[in-house]
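Of the protein chains in this complex, all but one are displayed in their positions.
Moving on, here comes subunit A:
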Amino acid sequence: MKSKLQNVNIGFVPLVDCAVLAVAREKGIAQAHGLDLSLSKEVSWANIRDKVFLGYLDGAHMLAPMALAGNLSLMPNSCDIVAPFVLGRNGNAITVSHDLYDAMSAHTQGLLESWDLSVTGAALKAVIEARKNAGQPVLRFGMVFPFSCHNYHLRYWLAACGIDPDVDVHLQVVPPPFMDQYLEQGRLDGFCVGEPWNSLAVAQDIGVIIASTSQIWPQSPEKLLGVRKNWCEANPKALKALLCAMKEAADWAGNAENFDELAHILSDHQYLDVPKEIILKALSGDLSLKKGEPSRHVDGFMSLHGDSCPHLSAAFWLTRQMERWGQIQSDMIVETALKDAFSTQTYLDCIGGEFSDINEAALFDIA
């Protein structure tokens, strides 16, 4: 007799990097590992956190810094989280309005052709200076959550280019589904968001993609599978099955031969509910930067497979950003809380394999 499947409730936000979860369910991988994987679409990161805390969800697709912020008690409604699996690395981009793009281009020609963060940053700085001299209001940029790589990558890049993210621009949280609308209505001048929202802005001719966050920090952990610690302790077998299913699903999702089918799965209304062609851009890294212009292949734009094990060194980098931007004091950074969150050991115990924390990719630095 077939043994009964164990139900696991996992929340996700409809973004391309929920792919591994969708594949684990839709390709029957979770089931083959003895799990009945229920996926619940959520409208906000606050909902993800609160529902995991309240027990409505066992775990979720989480922003990597969110798992850390939870364990460091930087947010309300936080419980201890174990986040042993990287669901996606990078995959975010910076998109600006046509007005801002034109102003930047007036300063520097060929921004998209050069595709160089220093050049783009210098052009942005020039526009900011000119606006300041003309007495115009500061530019407004949207990002998705206070504890997000979007926030840290954007700030890191701006600061490296001599732009103070707390003074020279206004950064505000905007839910991803509203980004395009706000850009179109002139309520934002640019944003840093995950896919499909950048490609959708370009397809609707609302904005221009000027940078990929993979240029700022290659292989940056973007989303993790975060699971409530007490659930992990009570369900060690299900946890192992879940992680093995994730690994198998990631191998499938990251294989270019499967991109077409994956884009089809994600385009369904229960996931992203956007056209398959838009999703394919992020999967393949062949981005349309500006409507009507040829696409550009962005190496390592988003990785769904390969190194799925979280690195403690990445957790440290992220907490240093929290400290840099005043979200935390250095004496509040507790190594055990970080190790619990970016749980390399849980990954190795459940999936196995060798781990090395070397070969860290270099961060962007001003040319």
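By definition in this document, a contact is a pair of C-beta atoms (placed from the backbone, for glycine too) under 8 Å apart; a residue touches a chain by one contact, two chains touch by 3 or more; residues count from 1.
In this text, contacts and distances are computed from a predicted model.
Asker: Tell me the UniProt name of the left-out chain, picking from "Probable septum site-determining protein MinC", "Glutaconate CoA-transferase subunit B", "Two-component system response regulator" or "YeeE/YedE family protein".
Answerer: Checked against "Probable septum site-determining protein MinC", "Glutaconate CoA-transferase subunit B", "Two-component system response regulator" or "YeeE/YedE family protein": the hidden chain maps to "Two-component system response regulator".
Asker: Any idea which of A:98, A:187 or A:296 touches the chain not displayed?
Answerer: Hidden-chain contact among the options goes to A:187.
Asker: Out of A:35, A:144 or A:287, which residue would touch the omitted chain in the full complex?
Answerer: A:144
Asker: Of the residues A:46, A:126 or A:160, which one touches the chain left out of the display?
Answerer: A:46
Asker: Out of A:114, A:172 or A:255, which touches the unshown chain?
Answerer: A:172
Asker: Which positions on subunit A touch the chain that was left off?
Answerer: 43-47, 50-51, 53-54, 56, 75-77, 144-146, 172-178, 187, 327
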